[in-house]
Structures are given as C-alpha cells and as structure tokens.
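This part shows chain A:
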Amino acid sequence: MLLQRQLDNRGFQLNRQGKIPFALGSEGHEAAQTGAATALIRGKDILVPYYRDLGLCLGFGFPPSGVFNSMFARAQDGSGGRQFPNHYSDKAIGLFSVSSIIAAHCTHAVGAAFAFVYRGQTGRAVLCSTGEGATSEGEWHEAVNFAAVRKLPIVFFVENNQYAISTPQAAQMAIADVADKAPGYGIPGIACDGFDPITVYAAMKEALDRARCGGGPSIVEAKVYRFLSHSTDDDDRTYRSPQEVRDRRKCDPVPRFERVLLQAGIINDEELDALKADVLRETNEATDASESLPMPEAGELYGNVYEGAHEPWR
Partner candidate 1 sequence: MPTTVVTMPQLGETVTEGTISLWLKKPGDAVEKYEPFVEIATDKVSAELPSPVSGTMRELVAQVGQTVLVGAPIAIIDDGAATTSVPTATQPSDIEGNDARRFSPAVRRLAREHRVDPRTLHGSGAQGRVTANDVVAAAQPKHAPEFADGQTIALTQARRLIAQRMVESKHTIPHAWTMTEIDVTDVWKLRAREKDAFERTHGVKLTLLPFFIRAVAAALTRFPLMNALFTESGIRLNQDVNISVVVGLDGNLLLPVIRNADKLRVAELALATAALAEKARNGTLKADDLAGGTCTVNNTGAYGSVLSAPIIPLKQTAVVTMEAVIKRPIVRGDDDGIAVRSMMNACLSLDHRIVDGIIACSFLADIKASLETADPAGFP
Partner candidate 2 sequence: MAVTARTTVMNNVEAVRHTLHQALTNDPNTLILGEDVGARGNVFLITKGFLEEFGAARVIDTPLAEACIVGVAVGMAMEGLRPIAEIQFADFIYPAFNQIVGEAAKTRYRSNGDYTCPLVIRTPYGGGVRGALSHSVSIEALFYHVPGLKIAAPSFPADIKGLLTAAIEDPDPVLFLEHKKTYRSVKGEVPDGRYVVPLGKADVKREGEQLSVVSYGLYVHQALDAAARLAEEGISAEVIDLRSIRPMDRTTILQSVRKTHKLLIIHEDHKFGGIGAEIAAMVAEEALFELDAPIRRLCGPDVPAMGYAQTLENAFMISTERMADAMREMVRF
C-alpha cells in the first residue's frame, strides 16, 4: 500500500517536473487492491486489470521498474513503449495486456478462464478488475453473462470509487451497490468496505476459491473513493466540491491501516518509518534506473505487427 502510494506520487512529481506528459493516480484504492492481490496465487491465477490497478499489479508481482518503464515509455517496457502508461503487462506472470477501451478486456478475461476449463485445469482463477463505470458497458454485461452461463473460474472485481471521470455513480446506474447486479446473472455478489484491506482480502479469497474449485463466477464490489482527479488531464473541481474530497480523505485507507497495525502491535513507529524510508529508496532507485534506459527506436516501428516480417505498402 505504501509502495503503491509512493509510486503514484512519484508519477505526479515527474509530471510536474515536465519529465512525463501524463500521470494517473490510484489514491484511495490501495487497501482494496492490496487486499485483493493478496488473495491471488502468483504463477497460477491470471490478472486482467484496468488502468487504475497499480496496487493489484504490484501485489501480483509486477515490479516498480516496470511501472517506471511504462511512465518513461522505455524500450524495455512490456509494450516496447507503445502503450499509454498504466497499461502494465507480462505474460510470464500472467498479467494480461489490455487496451484503454473500458470493459473491452472483460471478455478476454472470460476467454482465459474458459481456457482453464478447456484444459481441465482446476485451482486456477482469473481476476477481472474494473471501476463501477465499466459495468454500464454492454461488454461487461456480455462477459459476466457468458461466464455465468458456462460457470467459468473468474471473479469480476469492481472498484467502486464513486466517479467515472466526472460521472457520479447515481448517473451511472439506478442502484446503490454494483453487487446487486449479480443475482441478475445467477451468480453471487458481495459489496465490502474497500478501505479495509482485510475485509477485501476475505471477500476476494472466498470468491477466488469458489472459482478455483468449479463454483463459477462472482462479483466482488469494493467501496472506495477516488481522492484525486481522474488523471493529470482532469480537474475534479469542475464536478465535485473540494469539501467533499476533504471529508472523504478522513477515511484515507493508508494512514488508517497504519493506525490499525500500530494499535495491534504488529508494527511500531520505528519500523513504520523504516518501511517508508525503504519504500522511498526503492522508488528512487527504480526511477533513476528507468530514466537512464533508452527509448524505443524509430526503426522498431514495424516490429511485431504480425509474426515474422511485415511487408507494408510504403
């Protein structure tokens, strides 16, 4: 959670330094994503995230170096510097490559889950993650429906942060809980406190385990809040009051969980400080290392359009 917050901040710092043109933060999502990621089994499960899932990806094994290679659009980035930032992917760890089209990845996640069943593999599940806005897309519906009909090993994770850029949830759907859509597909759905990583972990573990042993799909909704604007290209003051944001900040999950850990005696102040220092060190090292890597060359333009040589009409 600390690493996620730190990497996020670093993105905005780099943007304000003029080093990167765009940054998109996930403040408010840390607990939900860390909790969910902890329930995933690395090397077995597949993660099909959306662009705000920095914590999910980190928790699934994606390294900070990859995060910065994406920000700086380095040649070594998983997409070769081709994708917009925040589109992390790595087939070796089961982290799917996705586009920026909202909910277009959901059917892909379903297809991957289908492949598990097709090959007779149990103990594996797919986590498909979206915001609440994505659930308005026809393709989210098509994906959930197909998964439900075929009883596929997939969990649809909805990080409900109340806003789809500027669209509040009330304008997105007529219901209060996305999880209430689940019975419409004949599958279980649960809404939980996205600011508490333990709660989310528990809900996600139950859902993933169900999927892994043939129990079919479910919807897990984590209630969170998006503290920042949608991205550096958005100004949230045009559609919500700063007062509202300040009020919701009081429940910021990162300091809240710090307090929980301190109070439970699991960690003390010195250890916490050391942890933060270590996170900062790791962030700095990763930033510097990535910044010194080369950009993709223009000569790579025609690579990987198809397998083998591409013969474009020039």
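Behind the choice of candidates: all candidates are chains of the complex that A comes from, given by their letters.
What to note about this one:
The working rule: contacts are C-beta pairs under 8 Å (C-beta built on N, C-alpha and C of every residue); 3 or more make two chains touch, one makes a residue touch a chain; residues count from 1.
Since this is a predicted model, take the numbers as computed values, not measurements.
In summary, of the candidates 1 or 2 that share the complex with chain A, the touching one is 2.
Here chain A touches candidate 2 in the complex through residues 46, 48, 78-80, 82-83, 87, 89-91, 96-97, 99, 101, 104, 106-118, 138-139, 142-143, 145-146, 149, 303-307, 310-313, going by the rule given at the top.
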